[in-house]
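Here it is: the structure, laid out below.
Excluded from the complex is one protein chain; the other protein chains are retained at their positions.
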Amino acid sequence: MKINTLLSMFAPKDVKFFPMLEETASVLSQSSTYLQELFSCENAEHRNELCKLIKAEEVKGDKVTGSIIHELNNTFITPFDREDVHALADVMDDVIDTINRCAQKVLLYQPTSFPQHTITLVEIIKKGSDEILNAANELSNIKKTDLRLRAHCKEIKRLEEEADVVYEEAIMSLFKGATNNTYSAVELIKLKEIIQELEKAVNKINSTGKVITTILVKYA
Amino acid sequence: MKINTLLSMFAPKDVKFFPMLEETASVLSQSSTYLQELFSCENAEHRNELCKLIKAEEVKGDKVTGSIIHELNNTFITPFDREDVHALADVMDDVIDTINRCAQKVLLYQPTSFPQHTITLVEIIKKGSDEILNAANELSNIKKTDLRLRAHCKEIKRLEEEADVVYEEAIMSLFKGATNNTYSAVELIKLKEIIQELEKAVNKINSTGKVITTILVKYA
Partner (left out) sequence: MKINTLLSMFAPKDVKFFPMLEETASVLSQSSTYLQELFSCENAEHRNELCKLIKAEEVKGDKVTGSIIHELNNTFITPFDREDVHALADVMDDVIDTINRCAQKVLLYQPTSFPQHTITLVEIIKKGSDEILNAANELSNIKKTDLRLRAHCKEIKRLEEEADVVYEEAIMSLFKGATNNTYSAVELIKLKEIIQELEKAVNKINSTGKVITTILVKYA
């Protein structure tokens, strides 16, 4: 603590974390773009390709997060508290991991079709990811961008509430469909797990919004 | 640490955490009362109402837990260690969240019936929740109530062991029922998830008992 305070008098404000956090957010946004493409794609081969691209983004995300944590362990001064950088990197990495798991489940389960609700959930994931990307790009200038940052966080929260309703409808209509034999029990199992994974992605996006809100409260 | 010790000589023992912990326990107990009502209710509309009431308790629980953590961050002196208050608030909130997830699954999946095993599990959840409430009400006077507190913790542990047996029977009989076509595969999926969520609630109640036991060992 004392060392930190002392050094901060002599050292310039360390800004190398911002580009890294922005890179993570950009990987996140790219993953969600591929995911949206995956859910509108009917060609099996192209689906496989998209899943591989998402997996590649996940590997990239792991690498950037790893670098961030490595840097954190070797840096005295951070633009905002060490734990906040860590939390933000971690939670964005969680989103990327969850998006990857969504894609892998599509690849493994090969559902015969995507109900409209799943496509709506993926749209929300894409929108939420872009809010995160925009927020990440404004973090380095937090004193001036705080109003816009606040708006991004608010929109992420709104998207999560929207997704909650869609999720409930998705599950209910799935079970109704299975009872009416629109879906087989096997198809129900596939789609239920995919829908639950999509909902987890929305929740992780919402957690990211909360971390950014905490940072806003502390530093803006 | 030093500041803490110093202040404690001048400041009166801070007791505001006890009412807050008692409030959380009371929300928990109320949730479990509604849950038990839900599992004995056949009217769809009344079921929906009960699920909303449970959700409202969950929101209340979040709020109280949030206040507890906020207070912890702004208080020098606590009646027992900061981490213990935090752990107890957290784990009780986990129980409330899990009870809410049980209710939401009933709402979403709308199982055609509740097997006897699920009703027994809900009974155990209700009993365990009331043990927690009684324990929470005795915490503020721990030196005098330690014998009763110990009895509550012991009973919670016993209930968890009872639930383990019921859970195993529930799952086994469910799969047997599905093999004999007593249950459809879709009904199996619904009930299995509900039973697993009920079991999680029992486990979280047991974790609460463990946290209280730790507090007892330290302060009684």
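First chain written, first letter: the chains are A and B, and each begins at residue 1.
Convention: a contact is a pair of C-beta atoms (placed from the backbone, for glycine too) under 8 Å apart; a residue touches a chain by one contact, two chains touch by 3 or more.
Predicted model, so just to flag it, every value in this text is computed and none were measured.
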item: Touching the absent chain when the full complex is considered, from B:189, B:202 or B:216; value: B:189
item: Residues belonging to chain A that touch the chain removed from view; value: 108-110, 184-186, 189-190
item: Touch residues of chain B, complete complex, unshown partner; value: 168, 171-172, 175, 178-179, 185, 188-189, 192
